[in-house]
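First, the structure itself, so that you have it in front of you.
Note that this complex is displayed minus one protein chain, with the remaining chains in position.
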Amino acid sequence: MHTARIRRIGIAAVAALSVFTLAACSNAPAAEYDPDEEITLNFTWWGNEDRASRYQQLMDKFTEQHPNIKIEGTFTDFASYYEKRATEAASGGLPDVMQFIDSYIGQYSENGQLLDLNTMSDYIDFSTFDDLMLSMGRVGDKQLALPGGFNVWSMSSNKALLAEYGLDEYEGGTSWEDYSAYMASVTEATDGALYGGTDYTQRIQDFEVWLRQQGQELYEDGALGFTEDDLREFWQLGAADRDGVTAPQNRLEEVAPQTGVAAKMTATELAWSNAMVNYQAESGSEEFSLIAPPTSDPNAKDLYRQGGNQFAIAATTKHPEAAAMFVDYLVNSADAGAVFGTSTGFPASTSRLAGTKLEGADLKVSQYLDSVADRIGPTPPIQNVPYGALEAVFWDLGKSIGLGAISIDDAVQQFFDEAAVSLD
Amino acid sequence: MSAVATRRARRRVGTVVWFIVMIAMIVVVLYPLAWMISASFKPNSEFASNQGFLPHDPTIQNYVKVLAGVAGIPLWRFFLNSLILAVGSVVGTVISASMAAYAFGRLDFRGRPVFFAAMIGTLLLPFHVLLIPQYTIFRMLGMIDTYWPLLLGKFLASEAFFVFLMVQFIRQLPRELDEAARIDGAGHVRIFTSVTLPLIKPALVTSSIFAFIWSWNDFLPPLMYVNSPESYPLPLALRIFNDQTSVTDYGATIAVSVLALLPVLLFFAIFQRFLIEGVATQGLKG
Partner (left out) sequence: MTTESATQRPIRGVAGSRTGSTGTPRRAGARRRDNLAGYLFLSPWLIGFVGLTAGPMLISLYLAFTDYNLFSPPTWNGVDNFVRLAGDQKFWGSVRITLLYVFIGTPVKLAAALVVAMLLNRASRATGFFRSAFYAPSLIGASVSIALVWRAMFSTDGPIDSALSSIGIDVGGWVGIPALVLPMMILLAVWQFGAPMVIFLAGLKQVPPELYEAAEMDGAGPFRRFRSVTMPMLSPVLFFNLLLEMVHAFQIFASAYIIGSGTGGPAGATNFYTVYLYTRAFANNQMGYASAMAWVLLIVVGIFAAILFKTSNAWVHYAGDQR
């Protein structure tokens, strides 16, 4: 009887103690990672079906290695990606791990939305990145994101389709005027069945490259690095092309959100280097090439490495260590290199690159990067500028110009008005 | 006699002409649906070349491709999601709207005219005014990426259209039935469940069908609140199809659009009388 009661009290005491500790543990975030704790991480990215299945492979592989961590993946298209993040950020509920593009890091860093990855250095191997790669996700001395892959501005060219018409590809690196002449030659030779390209003055990246060829930058110290005249001059560059050389905007509108080159409407398109692999798949073409963009100064270092495919952790995450481990897996593992190749950008870390099999289209990306190495200059630092929103405004205005719905002067005015509001 | 015969002949001609006109209009009005169904059987390669109505080489390839789903999620999953939402909407609507309608239509309580006006006012209210604050509220309640934000309102009679529809019906019911029940000792709840509800069944059925269909087609609220692709209802799933498929895949987009519409059209085919009569009476008493 005695022992029984004592035992009962003892059990009760232990039970009470466990409840206490459990309660304490669940309220405060674990000071250290506990490999026995069942964790579920939310992970989100933008992309298509193909990318989704690749990420699924990685998520499964990660859980094999860390059976207590389950990853719940969600995705959307790019257009609505940051809309969703915005509402989540507003209500304090960003996902644990997010695919992130450099153009939005500045905004999200402003209010501490992203975790400083330096604090998780126990779980992430930074040694596989050179400083340039790290700088793509760095604001001040905080590492807010890490690149999985990087891109360089380039031209995707549908080599197989051009060959069908017996046409040569663009030679790369010529003046902008010569590029226009090339596009015209393609459009004429095929009688409009295949257009030489799309109006390059629509993309803000072309504008940026053009500015850098003249020693200017798109943004400086959080403000615009160019004048209204610069913009006007640039948009006027495309005027002749819009008149029958490049694909008519109203046709492009119909195939949106696909691009002209993916729709086999155009032969070339200026885009990020990782796009080529996707265009080739989407258009069903046998072969695509990556060619150097035009330049007004062959010696200019107008191109740069862009951190388009990075990964960030929400500052409000309840499992920073597990999230960091997953990020490390995404950016550093050989698995990631094998699964993704160059479709989300050229691998940024040496370890991920080591796992990447460079063949076929992926090899072309590698070769392209080597071929334009001379033109690669410093990556613009991340500033608190709404790049994404302004890029969309720029593109919309470019399209409107193409549709004849707005004059260049009005478009310039609108762009600067928008910029004034968003940059203040 | 010939005058009568002429008049009869003229009337017959008139009827024939009328039929022709009506059939012609039906053809025009239903053409988009017909085109959609026919196009879903066209192989992709034909879209640019064959402008005709009928496919040269009919195929079910589009459907096969689409039934496999998108992003590893089979198509039936999206259907199931839509079904859950739709059924939930129906249940919530029928319960809450009928209760509110009974209050407005039968009960006399302080503030009724004001509340009634407020309810009618919500018919004119653009949803966008509520969008941002509602999102924040649901976030605080931890309900993002669940179906709760989409269903909660239905259980709280948020759709004034249904309340209004039922109020009209209830107002038409003779009060004698209520009085008779009351004399037998029934309270309001008994009267509501045993007398009123059975009598407004047409309104309930109409509301259920509309609630089902509107939920099935609902786009913006799921766009805001549902994050995981496995939980997407059909309208969102359609959008992924459209965004992800390569441009030459018109066929798949149209095939999945057809499939998404089938339940609605089916409901309509079966319940058309209820729907149309419900709509008709609503307008009259309005």
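Per-chain numbering from 1; labels A and B assigned in written order.
To be clear about the criterion, contacts are C-beta pairs under 8 Å (C-beta built on N, C-alpha and C of every residue); 3 or more make two chains touch, one makes a residue touch a chain.
This one's a predicted model, so the numbers in the text were calculated from it and none came from an experiment.
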Interface residues of chain B (partner: the chain not displayed): 15, 18-19, 21-22, 25-26, 29-33, 35-36, 39, 47-48, 51, 53, 95-96, 99-100, 102-104, 107-110, 112, 115, 118-119, 122-134, 136-137, 152-153, 155-158, 163, 182, 185-190, 192, 213, 216-217, 219-220, 234-235, 238-239, 242-243, 250, 253-254, 257-258, 260-261, 264-265, 268, 272, 275-276, 279-284, 286
On chain A, residues whose C-beta touches the chain left out of the figure: 79-80, 82-84, 86-87, 89-90, 107-108, 110-111, 113, 248-254, 256-257, 386, 389, 392, 396, 399-400, 403, 405-406, 414, 421-422
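Operating definition for what follows: only the chains that are shown with their structure count from here on.
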Interchain centroid distance [CA atoms averaged], chain A/chain B, Å: 40
Parts of chain B lying in touch with chain A, wherever the complex brings them together: 70-72, 135-136, 139-140, 144, 223-224, 227-229, 239-240, 243-244, 246-248
Of all residues in chain A, those that touch chain B in their complex: 44, 48-49, 52-53, 56, 72, 74-75, 77, 79-80, 84, 87-88, 90-93, 255, 257-258, 262-264, 281-284
